[in-house]
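Omission of a single protein chain aside, the complex is shown with its protein chains in their original locations.
Per-chain residue numbering starts at 1, and chain names A and B are given in the order in which the chains are listed.
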Amino acid sequence: MKLPFRSNIFIALGLLTAMLAPFGISSKFQLDVLTLIFFTAYLGQSWNILGGYAGQFSFGGVMFFGTGAYTSSILLSSFGLPPIIGIFAAIFMGALLGLVVGYLSFRSGLRGSYFALITLAFAELLRVLANSVEFTGGGVGLFLTYAPGLYNLQFTSPTGFYYFSLILLVISLAIAIWLERSRFGAQLVAIRENEDAAEALGVDTLKCKIYAIMIMGGMGGAAGTFYAQKYLYIDPPISYSIALSVEMLLVTIVGGMGTVFGPLIGSFVLHTVNEIARHFISTPGLSLIVYGFILIVIISYLPNGLVGLFRKTRKNKENDDA
Amino acid sequence: MLSITLSLLPAGIINGLMFGAIYALVALGLTLIYGVLHIINFAHGAMLMLALYSAYFLFKVLNIDPYVSILIVTPASYVFGYTIYRWGIGKLSGGRDQNILLITLGLSIILENSALFFFTGDQQTISLPYSYESFDLGFLYLSYPKLISFVASLIICVLLWMLMTLTDLGKAIRAVAKEREGARLVGIDVEHVFAVTFGIGVACLGAAGCMLLPIFYVDPYTGNIFVIIAFTIVVLGGMGSIVGALLGGFIIGVTESVGGLLLGESLGQIGISLIFILILIFKPTGIFGSKV
Partner (left out) sequence: MLEVKSVTKRFGGLVAVSDVDLDVAKGEIVSLIGPNGAGKTTLFASIAGFLKPDEGEVILNGKSITNLKPHKICRQGMVRTFQITQPFATLNTLENIMVGAYANTSNKSLAKSNAERVAEIVGMTSLLYQTADGLTVAARKRLELARALATNPQLLLLDEVMAGLNPTEIDEIVDVIQGIRNTGVTIFLIEHVMKAVVNLSDRTYVLNDGKLIAHGTPNSIASDPAVIEAYLGHGAAEAMARGGKA
């Protein structure tokens, strides 16, 4: 923040590289991995807004993703609404769900672990519901037809999805940068640091937290549409998977909560670790064991994540110079 | 159709009570740890899964009946719990409850995926010589394993209650739960008591695992099923309340079984998360909100 000029140059260079990457990368596999990195970073950023900036950890972040995925998919398969419009319905439904969950939980003063667990319960509730009612396809799930085209947000090559994920990522970074520079962002951080003090100083803490979870919800909703159009199949266990809830908080905590680039850095590092681990051993579970250890180590020794590591050394350097 | 369902109701209730007793045992471990240490152990389900696997391998490899394994797995779980708190969670916890939640989340990821790595994702069940023998209640045949599990769970709950109310250890634990600084001042080794409590909480899971195995199955994700159930029971019974956990266990057991009967197996599961959400929102202190 203190070096806006230099960091702006970094951002511009990074964006340029990302935009040109498909021309330099010939391997479809590598492009797919990058897409996945961006996608997870995007979801991580949605978690970061409520968890990292506002300090309200959720264990059920996947609920917005799943609801968005069902929204645009059902609109497409039952009403023929093209996903390029459906994605906005998904965003709307995600935000609406955020409003409901946020209002109910924050209204009754749920904080800390209780809030984390109640979001998990909401995600489970939605999974069971999606499994039991007919219009979601129940346990069988929903198959979408393959009909590539921009209006369907489907693409013939990985490059298309790569750019789609890049756009999502850039939007999420823009939201985070806006938070860093706006009153709303400052108020969220104040809530994270001390809710009573924030309230005393005129911050409408209930409203701010609800807005934050609505932004998270809207972002998650769009991610659901992305996923459904990329894989053309969703079912309740995928749409409301605990693993995805964990992944969004994991990348953010590893990279650095409450920072603009934390989720991206965390996503990059964890996916790289995962790919390397997969290269050597293909037994399931191993990379997740490593993730578990990383989570514990970061929480215990590096509460500001990898970004914090970088910042600390920079601060020490400043002190040495002085 | 409705009359058929209604005629099944008594059976559903009895079945629910049977499972409810084991749920209560699982929840008891969780509520005890919360009541004394004020931490939420998210790895509770994963630790139960570990106990189930222990009982499973004791049966498969050494041919030890799971109900006999209680005598092995329970103390082993205690040691595991004591160790992992004293030299793990206790050391790493920086104070914020969310951090502990995340650390135990990390632990559950490690345990779950280690199980996946070593034992594969297949569901395992066992069958005992008396698995299919049953007790005739007139309207219902109650299988022996269910009956034994029910009675044994109740006995363990009572033993735990006696431990907490009648022994010096119980007194020390309650002292620490109430006033940890005061307890420290009168010379109680608080860290030790914390670890003991955590150990007892995990020991409950050891016993529960042995009793669950003959009437359920085990796979690396079994724990997930029980996490929400246990948390629901604990918030229902009031965080830290032993009696509450017992009553909550029965309520949830019956709700699940009757709910499944009336709404169908799939939708019936809604009951638990719904109860959890409603209680947290409207009565976060629980229905029977007394403390340990």
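Operating definition for what follows: a residue touches a chain if its C-beta (ideal position, glycine included) is under 8 Å from a C-beta of that chain, and two chains touch if they have at least 3 such contacts.
All values reported here derive from a predicted model rather than from experimental measurement.
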Touch partners, limited to displayed chains, of the chain removed from view: A
Contact with the hidden chain (one of A:8, A:194 or A:283): A:194
Options A:77, A:159, A:205 or A:241, residue touching the unrepresented chain: A:205
For chain A, the residues touching the chain missing from this view: 181-183, 186-187, 189-190, 193-194, 196-206
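Criterion: only the chains that are shown with their structure count from here on.
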Length of the line joining the C-alpha centres of chain A and chain B, rounded to whole Å: 32
Chain B contact footprint on chain A (complex, rising order): 57, 59, 104-105, 107-110, 112-114, 116-118, 120-122, 124-125, 128-129, 131-132, 138-139, 242, 246, 249, 253, 283-286, 288-289, 291-293, 295-296, 299-300, 303
Residue ranges of chain B in contact with chain A within the complex: 40, 92, 94, 96-103, 105-110, 112-117, 121, 220, 224, 228, 231-232, 264, 266-267, 269-270, 273-274, 276-277, 280-282, 284
